[in-house]
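Omission of a single protein chain aside, the complex is shown with its protein chains in their original locations.
When the chains are written out, they are named A, B, C and D in that same order, and each has its own residue count from 1.
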């Protein structure tokens, strides 16, 4: 394909990780004071900022109001300088509109929207630097932001992309691996019940391998969920120290 | 623009406070809020800076691209400004909501840099009429709490300071066709002289006085403000009245004078800070948004 | 760049033949009288031709011609706001739209509003808003359109004058007229109401003091409603420039006043003495 | 010039029509003239957007969808021609403050497209059961370089022609409802073309009659 050896004979990937190893995840909750919830998350070199406003009254046309649950409104955008080649528009193209739609669907499944009828929850995600796995980083960042906003969810939503090279599933693909013609699968998981909130796959893969790949993706998601849980716990500890409890 | 609702009583309180040179957050009329600057925060760019001014947060990324010089100015490179008012800052900016403010800000930036000395455009030229560097200055608004202009201009100055443009060599082959080669060495790069890059000072007329670095609440009390971009030497590169009210000529003269004073005073510590950070070199612990 | 689907478009890239003129345009001299014979460093505005009420369909309209700069302004309203969700119960809304006709500048423009037009619309809006008694028009909007027919410098200044005249012609209540004036600083000397060439020339490259300044002024209230400058100027020059502009505004004030008075007289002739 | 009008080229290609072939629209029809074929769908009378509401009649919107790419200036002018014809024959004042939408999809263009649009539109409006004061049909005439008149030209014939005219003709008095012309021609030629079109329209109206009779043959 791209002439790159994605997995060496010794079982190491181009950035030195093992097949099932995730990139380093660093996150911080409550980055901004003005928003109801916000979080910043780095997964390797992919950096995303998520902000949550709401639940609040419906904005704009009231015809979208749902009488039995809250409307989730998402916007995904990329900073114009986030990619190696400058982007002309931060959002509004087909790909980012689709991404917004996917985020919306993911969080409609996870957030307990029925608790807030006739209201709206805005989730805005911005990619500051893109190095593969944009969707999953966005989902993870948005999860933290939703938690920071104090909106109840069924479970953490954790997402991860996995690829399939030489009969081996690779967890958490970076940009170089994504571009290398690998069949990649993005999966958003609610780890406790093993429910899949979103599933998306590109490129060819034989049906028989689907199960292994999904298995690997779910394991990776569970790994992410551990990290997220830690971040949340630490954040709460810090906050409780500050509030003196 | 992100706006706040301020009640009449609050307005009176703010107005009286400013009359006595004491603002709600304890500052004087010509004081800036707590400011944090960090350069080189996004590795995909050639230069970047993040500035927080109170609760206002701005991220600027600069990318240098090879382009063709403008036909009227074949010996110069050029700068392109783009301000992205993202929905992160406020839900009002969702979709195309931020576009209006974005164009307003970027148009002002074009005006601010519309002179010969701010950035040496000639140094951005590679081969006249054919190739030049185009610096894309992309501003990302992350949060707004008033005084966007000042925060953006400080961030742009810092980002330009940290910009490293790779050196290029032009080699001509036998047929005379020119080829451009980028230098492989990442340390072999060109830096920009930012000495003359101006900083914008926004003066908000509140009551009979004017304040520097107004918060959203203070902005809501004022009818008009004046933005002045001042270079280190004190020359003004752009002046503009914004807001729905009008100003007395005398107060404009006063405000210009104050703007120049404040602007001049802003440059020295900013340059100091940037050089200090530069000296730390690669050892510097990058904080970004994690701190 | 938004694409135009409403018209049959020309080629995507085209260049003005002016670029290929073998001899580059000689830089304008920075001293001596100006090309149109006006003296430097004096508040000498170009002769102005003003006329109200040309467009019968608009509520109010005005045409202004200063030298070769020609502008037309129409005012519609007050009428119901188009966007119901933005209706303001206390205050009316003023919308401004300033456009350049594609043939107005030496280089052909596009039919679609560019970012420069948007910027000028905004400046126009900010300059006019303080003068209009918007609180008298709750829940309604007033539209001001300015079309530049020929751009020969100082467009914004004349647009402000023209638009305020059209507003007055439309019978919109105002505190005062708004007058505009522009100054171009070129080294140590300045020119008032610069032409297109003077605006875009950069004769003395070495000079520090170079820039343009446009002021919108409310003459009877003595207030500045719009101010914009670019280029490089010292604070003293700027202050002096603002003063010059105010003086320039006073020069055209009687002209505008009289044009307006005549328009009113024609619309409602005074009762005959007999 | 008059003598050259031989009858050899004055004919209509085979034409056909199918009505109510789509389930969603209130009325639909496909019309085929030789290889040229158009699909038409009508929605309405239905709720209208406030901004487009007309207080004393229905708002008619005509949309032409090209086969490739997005609608552009050419499609806009075709929309205009069809809309004006439909507005002339529809009794839109019977449905005030409502919307009528007519969508025309090009399936294949082999000349005389505009007349095919008109015929398809008329059949679809009939199928939707909208009240009309008269039926209408479209006839395209091409004048060849040597002055010969060709009715219902193919794309190749259109290309070679000196002038191209499309007329919409009503069914009651055979008058011209709309005309769209291209190229240069004399007044006499124009009148000739109109006369030919009126003759040709009789055939088409007979076809309308036959197809409606066939359609309702079992219910009557």
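Operating definition for what follows: a contact is a pair of C-beta atoms (placed from the backbone, for glycine too) under 8 Å apart; a residue touches a chain by one contact, two chains touch by 3 or more.
Throughout what follows, contacts and distances are computed from a predicted model.
Enquirer: Among "Exosome complex component RRP45", "Trafficking protein particle complex subunit", "Mediator of RNA polymerase II transcription subunit 18" or "Ribosomal RNA-processing protein 43", go ahead and choose the protein name stored in UniProt for the chain not displayed.
Expert: In UniProt, the chain excluded from the picture bears the name "Exosome complex component RRP45".
Enquirer: From the list B:120, B:248 or B:278, pick the residue that touches the absent chain.
Expert: Of all options in B:120, B:248 or B:278, contact with the hidden chain holds for B:248.
Enquirer: May I ask you to list the residues on subunit D that touch the chain which is not drawn?
Expert: Residues 2, 5, 7, 10-25, 28, 30, 32, 34-35, 37, 39, 41, 43, 46-48, 63, 65, 67-71, 99, 101, 103, 105, 107-108, 110, 151, 187-188, 191-192, 194-196, 199-200, 203, 207, 210-211, 214-215, 217-218 of subunit D touch the chain absent from view.
Enquirer: In the whole complex, what residues of subunit A lie against the chain that is missing from view?
Expert: Residues in contact with the chain left out: 94-95, 97-98, 101-102, 104-106, 108-109, 185, 190, 193-208, 210-211, 214-215, 218.
By our rule, only the chains that are shown with their structure count from here on.
Enquirer: Under the document's definition of touching, what chains do subunit A and subunit D have as common neighbours?
Expert: Both subunit A and subunit D are touched by no common chain, going by the contact rule given at the top.
Enquirer: Centre-to-centre on C-alpha atoms, which chain is most distant from subunit A?
Expert: The chain lying farthest from subunit A is D.
Enquirer: Mind checking the centre-to-centre distance between subunit B and subunit D? Centres are C-alpha means, answer in whole Å.
Expert: Once rounded, the distance between the two centres reads 60 Å.
Enquirer: CA centre of subunit A versus CA centre of subunit C: separation in Å?
Expert: 51
Enquirer: Averaged over CA atoms, how far is the centre of subunit A from the centre of subunit B? Could you give it in whole Å?
Expert: Inter-chain centre distance comes to 32 Å.
Enquirer: Which residues of subunit B are in contact with two or more other chains?
Expert: Counting only residues that touch two or more other chains, subunit B contributes none.
Enquirer: Note which residues of subunit B are touching subunit A in the complex, please.
Expert: Residues 42-45, 48, 55, 57, 59, 61-63, 65, 82, 84, 86-88, 90-91, 94-96, 136, 138, 140, 142-143, 145, 288-290 of subunit B touch subunit A in their complex.
Enquirer: Looking at the complex, which residues from subunit C come into contact with subunit B?
Expert: Subunit C residues touching subunit B: 15, 19, 115-116, 118-119, 122, 126, 129-131, 202, 205, 208, 210-211, 213, 218, 221-235, 238-239, 242-243, 246.
Enquirer: Which residues of subunit B touch subunit C in the complex?
Expert: 71-72, 103-104, 106-107, 111-112, 114-117, 224, 226, 231, 234-249, 252-253, 256-257, 260
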